[in-house]
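Just one protein chain is left out here, and the rest sit where they should.
In order of appearance the chains are A and B, and numbering begins at 1 in each one.
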Amino acid sequence: MPNTFAEIQNEMRNIAKELLESGEATMVIGWEKGALPYQSTPVMIRSAEDVDKLIWDEYCQQNLSTYLIDYIYTDEKVAIFAKGCDTRAYNRLIQDNRIKAEKSIVIGVPCLGMKNAREAAKLPEGAEVPMANACKECRYPNPVTFDRKIGEDVTPWCTERDFSDVEAIEALSADEKYAFWQSQYTKCIRCYACRNICPACNCTSCIFDQSASGWCSKDVNASENQFYGVTRAFHVAGRCIECGQCEMVCPSEVPIMLMNKKFIKDIDSLFGAHEAGIDIDTPAPLSHFSVSDPEEFM
Amino acid sequence: MSDNSVETVKDTAENFEPKILVFACNWCTYAGADLAGTSRLQYPPNVRVLRVPCSCRVNPQFVIRAFQRGIDGVLVAGCHPGDCHYTTGNYYTRRRFLLINRMMEYMGIDPKRFHTRWISGAEGPKFQQVVTEMIEEVKAIGPNRKLRDDMKVTVNTPSTDEIVASVESDTKVVDDNA
Partner (left out) sequence: MKFIEKTNLTSLLAQLDAQYRLLVPVDYHGLTQFAPYSQVDSGVSQLYLDGNVTVSPKTVYLPQSEAMYKFSAQGKKLAIEEMPPLDRMQVLFGVRHCDTKAIQCLDKVFLDDTFADPQYKDKRDKTIVFSLACNNPKATCFCESMGIDRAHAEQSVADVQVYDLGERYGFEAVSDKGQACLNALNGMTDGEAKLPEQKPQSISFDAQGLPEKLKEMFDHPIWDEYAFKCLNCGTCSYICPTCHCFDINNKMRGTTGLKLRTWDSCMFGEYTQMAGGHQPRPGKKERVRNRFLHKLQYFNEKHNMSLCVGCGRCIAKCPVNMDITKFIRQVIAE
């Protein structure tokens, strides 16, 4: 069984080659090395000759499942490589009816946790790079669904989510909380990278792309930015797979996962524990209700 | 809602009159408010009632938008669970607003400013009581400045809100009849 990075990478190339040569897949989406040692980037392989571009290392952050949306109305059969979180995203997209299982091949790859590329950029060369924040709390490093799999399952290094960061904010006074979020959301430049990388943000059109509708203006200020932040967090509530990509790609370093985790914490305590994307049968918490939900509004 | 409802809030505590926005379900709370009126039940005139087809029509964005545009307190009110005109709408409201109430608190909005209540068409006195209490509470904590999207003109972005002007200042009049 291939288990080292090099062995898995080798196996990735073999599988990609096999799928393309047999015609089972018309394209394979994997990762190639990016501009810098701490960057990997998605790559589309259409010919078996190009499979050597594929790599597998500690910076293959990007979730490739979301690219399947682009090919739903084409004749392409797309194979993707998927880490644990990517397969959760895949399940979510199937649930949301945004991709079709018969048009895709998922090649599962157990993941040992990706490294924090943002920290790597700040550290001197050769320094030990910490694990990405979301990966530290990952409980599903192994693919939860797959058509093929490379390597042996790894043992999850985390069994329970750590809500101490959310609790630290909850403990603040109202004014302190507001001051904290104000300082974070004044930084937002509304580039929508968090939205566009998010597998839960998969709407065909988004209210933030319709400024004439009056929902949200293009005026960038703390108030409108918070409107955006809360709206997006609520929209992905119960559907967030906790991959942490939103926070990772934010050029302004807004702690977006603090919002998502707050919803996760409340959903768990109010409506029972829920793990998004573990299977395709459990409905998202906000898409249904129970008559025995807690009553606070009498 | 008339344009006047977004005029500048009086900042002085003594003559502060809060603006309370009530999202009222057409089938219950709106009828409840109506009953309060026809029963001659008195409550302060700080309330603006906005009728919605069902409490589950209310998006969290409605609430944030209200605070952005100068409202001091928001009440979302609908039928009691089990009584929904559309059978299940208010069960969704309940799930949604259990979360949103907590999120607004997490963002630093005083929970006294934002309530969700079930008020039926027969509960005129409850409507009177809920809004009266809410107005008193909001009056005590003062005008809301949080999340306000003022018409301030600033230079530089982000995080550098140096205010150079605001629309409240005098404007020169151009005569379009000339």
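As a convention for this text, a contact is a pair of C-beta atoms (placed from the backbone, for glycine too) under 8 Å apart; a residue touches a chain by one contact, two chains touch by 3 or more.
Bear in mind that the values here come from a model prediction, so they are computed numbers and not experimental data.
Novice: Which candidate, A:A6, A:A127, A:A168 or A:C191, sits in contact with the chain we can't see?
Specialist: A:C191
Novice: Among A:L112, A:M131 or A:V220, which one touches the chain that has been omitted from the display?
Specialist: Of the candidates A:L112, A:M131 or A:V220, A:V220 is in touch with the missing chain.
Novice: Under the stated touch rule, tell me which residues of subunit B contact the chain that is not displayed.
Specialist: 3-4, 6, 69, 151, 153-160, 162, 164-165, 167, 169-177
Novice: Residue-wise, where is subunit A in contact with the chain that is not depicted?
Specialist: Touch with the absent chain occurs at residues 34-36, 39-44, 62, 67, 70, 121, 183-184, 187, 189-193, 195-197, 205, 209-211, 217-221, 245, 248-249, 251-253.
Convention: only the chains that are shown with their structure count from here on.
Novice: Please work out the Cα centroid separation of subunit A and subunit B, and write it as a whole number of Å.
Specialist: 35
Novice: Write out the stretch or stretches of subunit A touching subunit B in their complex.
Specialist: 169-170, 174-183, 186-189, 215, 219-224, 226-227, 230-231, 233-234, 237, 252, 259, 262-263, 266-267, 270-271, 285-286, 289-291, 293-298
Novice: Across the complex, what residues on subunit B touch subunit A?
Specialist: Within the complex, subunit B touches subunit A at residues 60-61, 64-65, 68, 81-82, 88, 91-92, 94-103, 105-110, 116-118, 146-149, 154, 157-159, 161.
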